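Missing here is one protein chain; the remaining ones are kept as they sit in the complex.
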Amino acid sequence: MRSFDYAAPVSLAEALALLAAHPTARVLAGGTDLLVQLKSGRRETPLVVDLKKIPELKAITFDAAEGLTIGATVPCCQLTAHADLRRVYPSLAEVAGLIGGTAVQGRASLGGNLCNAAPSADSVPLMIALSAQARVAGPQGLRTVAVEDFCVAPGKSILGPGEFLVSIFFPLPAPGFHAHYLRFIPRNEMDIAVVGVGVSTTVQDGKIAAARIALASVAPTPLFVKAAGDSLVGQAPTSEAIAGAATLAQAAAKPISDMRAPADYRRHLCDVLTRRALTATLGAQ
Amino acid sequence: MSTTTYHLIGTRPPRHDGADKVTGRALYGADLKLAGTLHGAILRSPHAHARIVSIDTKAASQHPACRAVVTAEDFPETPDRIVDLGEGDTPLSYIRGNMLARRKTLYQGHAVAAVAATSPQAAAEIAALIQVVYEPLPCVLTAPAAMAKGAPLLHGDLRCTEFGQPTTEASNVADHFRQVMGDSEKGFAEADVIVEREFTTSTVHQGYIEPHTATALWNNDGRLLIWCSTQGSFVVRDTVACMLDLPVSRVRVTPMEIGGGFGGKVPVYVEPVAALLSKKSGQPVKITMTRREVLEGSGPTPGSFIRVKIGAKQDGTLVAAQAYLAYEAGAYPGAMVAPAATCVFAAYDIANQTIDGYDVVVNKPSTAPYRAPGATNAAFATETVLDEIAEKLKLDPLALRLKNASKEGTRRADGAKFRRIGCVEVLETMKAHPHYTAPLGEPSHAEAKRGRGVAVGFWMNAGLPSSCTLNVHADGSVGLIEGSTDIGGSRTSIAMMAAEVLGLQADDMRPSVVDTDTIGYTGVTGGSRTTFATGWAAYEAAQDVVKQMKERAAKLWKVDEVHFADGVFSAGEHRLSFKELAARVGEVGAPVVGRASINAKGPGGSFAGAIVDVEVDVETGKTSILRFTCVQDAGKAIHPSYVEGQMQGGSVQGIGWALNEEYFMSPEGRMMNASFLDYRMPTALDVPMIDTAIVEVPNPVHPYGVRGVGEANIVSPPAAIANAIHAATGCRMRHLPMNPPSVLAAIQQC
Partner (left out) sequence: MKVHVQFTLNGEPAEFLAEPRQTLLECLRDNLNLTGTKEGCGDGNCGSCSVLLDGQLVTSCLVLGVETQGQRVDTVEGIAKGSTLHPIQKAFIDHAALQCGICTPGFLMATKALLDHEPNPTEPQIRLWLANNLCRCTGYDKIVRAVQAAAAEMRA
């Protein structure tokens, strides 16, 4: 790794000042992506700003009336262990247990997963399905961005100069709400998703009242397929409805071929995984 | 089967290096720190095939942290000659060329230059300052492509050896040989069923967890001292001496604890480069590869193109077999296709055989052995073709194999005749194993299908020289000095064989693996030879100890003849245990030092078979291993836990090879998955418990009947898994790896 300086601010204001003074600084959460990128030379920086000592970025707050706020640097291992989170957002606890292996989960965070802006990020399709909102601090103050709008290209997000992610907010699930993330990997652990699908469905009075579907690893960014979710609304949770949504999800995918899988195979998996994920949330045959 | 009873052999004592290895105290190559050590870094070619136009080291040399820079020009200019450095005859220029490229780079990752600096970070930065101008050339990445007319040639001076005769044609084929037994044309004419199939297998890596590492010190007395991670300290000594044109007496190699090898740490990569850097800088220099360097710059094992044709009579008698084996050597000749030819039909008594082998250079890293090198690719072909024949003839696949199994006296196409072997016993053990007839169970979901497959494999094992010294201490313990790098508990199994002779316990032994000055020549820890050959040397050294102890006892008791049995020396009423006599040796003579050096012959090959149950998700093509049983002939299991460990480890490497491991190359010859993230070796979650059944058909030449067990176990898993996938899905798999996209494609096409 090239030489760099290190700073660990303890407040939002201090962090903002540091980033304003050092426009090419990189912020550090768990480091499981950033350190790999710095080691390989894919990224270089004169200053690493460690955000893990800022209270807002390391807290999990659950408000039974509002929802859940997860600080951007909270490691996955804390999410899988959090009682309220496991109870109210079980799919989120599950996805936190999917990122890397045990030791990686000791450091890696949902915030880092989002900011790294990889098309394959496991947590992002689920966060989209959960209608999560990213809360961003910057020179102009705080702003909120829907997670589906956060990533703009591989490795690039909407974060502007001097901005960083503070937390991610998850609204309270409605009655009848279920969410699930399903990914395909060739091994059973320690792999990058060949395709990932995050879905959420809300069933009320035997009809699907709301549905959201997002995909990983099939486009330059995690892909929110609004039409696929919308196609389910108003329908009974039948396998025909599910198949229709899966076809729409598959049609939206624009995968590439690389060492992890050929494009055709990825397209095929979009259909399979979407069907399976929706079947899981809808309990349909 | 083995019937002799032993007091120690066959038991499971704790290994001697156990405490060191669970406390972090064991010193591996990278753990060594000599005062003033500099850190080396190697600059590698970004091109799979390129002419080196120029190398400018000026900017690197001028960096304040730089202490030395070397290129191929720094190797002594000795004329090319053929050398045998433990892996057969090889031109010196090839070995030297792989160490640091000269004029051309032949694969992405080929070492071009190296630097020594005051820190590893600085060394990496300085290596990047070396300016190399390349003229990229077209590359060839597979054996068929390299053999095609008009293919780009890697070596202008390489001429194909055809049937043992040199030819004049420049070629990427270094060698084409043919083994013929009987008349395969005639044999096929008599066959009722003939199956002929083509197979391809991808390049795979041994995947040892410890990267290559070496520290070299060109001492002020002119001696070169090396500490490294190697499977063969004497191979390193001889290679370095050859490279640097030094007498072997000027080089001392100390093998540190080694973090895995599987054949990949037989070749030498960084030691001569560290030595040159030390000579130039006057300080010790350590070079440790990164994981990317290991994958791109060390030797994986060959990918291959194979065609196998087998003919059978209606009753299952195999009457003819033909194999076409084209193996990718990587950048320099030596694809281990000869052992593949030896193994391809070794499990069967087939009268008419023709085997063609091609050793083909391609623009990938120069290949290295990997656990039964060559045999796994070949067995994938043979054992799946046999499965197809069994299916066509409606025969049980093990019954078909048993009907044709090789036995003592069976002749192979390479001309050799088997001595006592355990092929039949392995197959019978598989057939009788509860796994073979257990219900498969219900698939776990609607799109899942289950199947069971079997296969067997053979590896001939190696002998080679080994040496051992035993020092008898006054308290009756024995220091055992040997030169075989201990990769999997061998120092304990070797010590057990000496202790068995001496009537001692494992705990009475103090085994040490020492440097090349301190022990007689010992071949590599490879070829499944260590427990067999070095254990045999330890046995002979122990006999030497017994002889000397008897002489001391005779003197002590003033008798002519002394007996030794069950650890007790006796003559008339005189009786002393080994330990009691050891305490009194000083009264009547010099200390007892036993020694032996042998050139072990007759390793006696080992057969191993696999029974595997899989579940295939037919919508995704993903294969899960549900149950796995490995059966292997060990001859005699000295320490059964470590025999099982070899069987389990080899099986799981075979599973990885079967399902997901491969060098994924871009068309330009760049390895796209050079990390443990994307080079997908099995994790603990990818495999079940691996059941083992040790068969013991004693090797008649070895004092304890030992056959090596390190290798044969990897040979059958890919074929067994392919057969299981067929049983589950009805689809035949003819390419490795059988990863989810390729299994799904097969399902969609069949």
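The first chain written gets the first letter, and so on, giving A and B; residue counts start at 1 in each chain.
Methods note: contacts are C-beta pairs under 8 Å (C-beta built on N, C-alpha and C of every residue); 3 or more make two chains touch, one makes a residue touch a chain.
From a predicted model like this one, the values you see are computed outputs, not experimental measurements.
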| item | value |
| --- | --- |
| Option touching the unshown chain, where B:Gly86, B:Pro397, B:Gly649 or B:Pro737 are the choices | B:Gly649 |
| Among B:Pro91, B:Pro136, B:Gly182 or B:Gly260, the residue in touch with the chain that has been omitted | B:Gly260 |
| Residues in subunit A touching the chain absent from view | 1-6, 8, 28, 30-32, 35-36, 38-40, 48, 50, 52, 75, 77, 100-104, 106-107, 188-190 |
| Subunit B, residues in touch with the chain not shown (by the definition above) | 12, 14-15, 17-19, 21-28, 30-31, 33, 120-121, 206-211, 257-262, 290-291, 487-489, 641-642, 644-646, 648-653, 675-677, 681-687, 689-690 |
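The rule is short, and it goes like this: only the chains that are shown with their structure count from here on.
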| item | value |
| --- | --- |
| Distance from the mean Cα position of subunit B to that of subunit A, given in whole angstrom | 43 |
| Subunit A to subunit B touching residues, read off their complex | 1-3, 101, 184, 186-192, 194, 258-262, 265, 268-269, 272 |
| Residues of subunit B touching subunit A in the complex | 121, 125, 619-622, 624, 659-660, 664, 672-673, 677-678, 680, 682-683, 685-686, 739-741, 744 |
